[in-house]
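Submitted below is the structure of interest, expressed as structure tokens.
Removed: one protein chain of the complex. Kept in place: all other protein chains.
Moving on to subunit A:
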């Protein structure tokens, strides 16, 4: 018998059509999952890469500068058209330009095109003519783009230090002084110090507003731009790959550390990250003790009869109840019920504007805690059920009371299962948006819920949330096209957080399995 024959005989050659169909569905599921993750990763991370700016000359002589975004066939099927991001909302009224590809006569990437990120009007794409120290009426004399660029770089660095200094001054001097004055309006010393500090801030602001840039779009419109409103400047065409990588890292960092601008369509997501993490932390503080308590009761204390079995099934089923139903419960009971009553009792003087009678951090955490309770209970119970009975019996036989047996023997052994439950709960809560829409998430929260004012943690404030940020920006934004890259980046961040949490839970669960394999008889 030859080897080939032996192999052919050793495995069934024909499994039939069904087996292949089934295999195909595994592959299809994996393909969809991989495709989705890849799409989010590429679009989310790619946004921060400084795309090169093309200078497009059209057949009719018009010129246009922008970053090519994508290309599609024309609706009538004749030829293709390309979408450019051209910026300059203040000059053109819009930031997008669809150009038929065959009308493009030439396309170059000149190194002197600059991209400015501005506080108002979004990005500017065009040429930098000059940097002027003061608002002067006469037109700039000689044009020296290279010199102007160097000057701009230096000024931007100065500006950054000035901004930081101003922020520090406001945070560390002005606000505490103002609070002291509020408590004690006759404090002359504080008043003087406050006035001096305010004057310094005014001076610094004036210094920041001093410089203006003379800019020129490629179409030839020339205008002045106060440097104060410029956040960042780059010349993507002149950058090497290394420099682009640096700019990319900086872009990612700014996305993570800054607040949103321009109706959430630009800037970063720091408040949303903060809000999500804070809410989830509060939630796990609430859910862990109660979940563990309920699991211990069900598994260790309660009489294991029909009623307990029914309750166990009911609790398990609550994990499958839609999250929006929990949101309705949170709104009806926590916000309108308990919150309204609290307002009547303690915050009567600020009514009718509600304090706790509206959605807020506390109610959101409570609602999500309720939502994730079944997860923690089920996971802990599974851990408890895996602990062999001889461990409990051994402890009792040595004279331990039930409390001692539970706290010294059972609890330590159940810790990994509890941790798994809490992590799964956190992962679920971090991704839930629907209930939050009812009990306290905000599109844009001006104040984060933690600050230096007593009581430091403001449970009644609304907060921002990564998932809701994705929903709101994608669904209610004015210019969804412009906001898309940031939405992708936010979605990527959310998915990453949840994946990491879940991987931790999976790792822990395996750890639990191996530990009990050792302790089991």
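Note that a residue touches a chain if its C-beta (ideal position, glycine included) is under 8 Å from a C-beta of that chain, and two chains touch if they have at least 3 such contacts; residues count from 1.
FYI, contacts and distances are computed from a predicted model.
UniProt records the chain missing from this view under the protein name "Phosphate transport system permease protein", selected from "Cytochrome bc1 complex cytochrome b subunit", "Amino acid/amide ABC transporter membrane protein 2 (HAAT family)", "Phosphate transport system permease protein" or "Heme exporter protein C". Note on the undisplayed chain: of the listed residues A:98, A:297 or A:346, the one touching it is A:297. Summary of contacts with the chain left out: across A:68, A:459 or A:495, the touching residue is A:495. Residues of subunit A that touch the chain left out of the display are 4, 7-8, 11-34, 36, 39-40, 72, 77, 290-291, 293-294, 296-298, 300-302, 311, 313-318, 320-329, 331-333, 336, 359, 370, 373-374, 401-404, 406, 427-428, 430-434, 437-438, 467-468, 470-471, 474-475, 480, 484, 487, 491, 494-495, 498-499, 502-503, 506.
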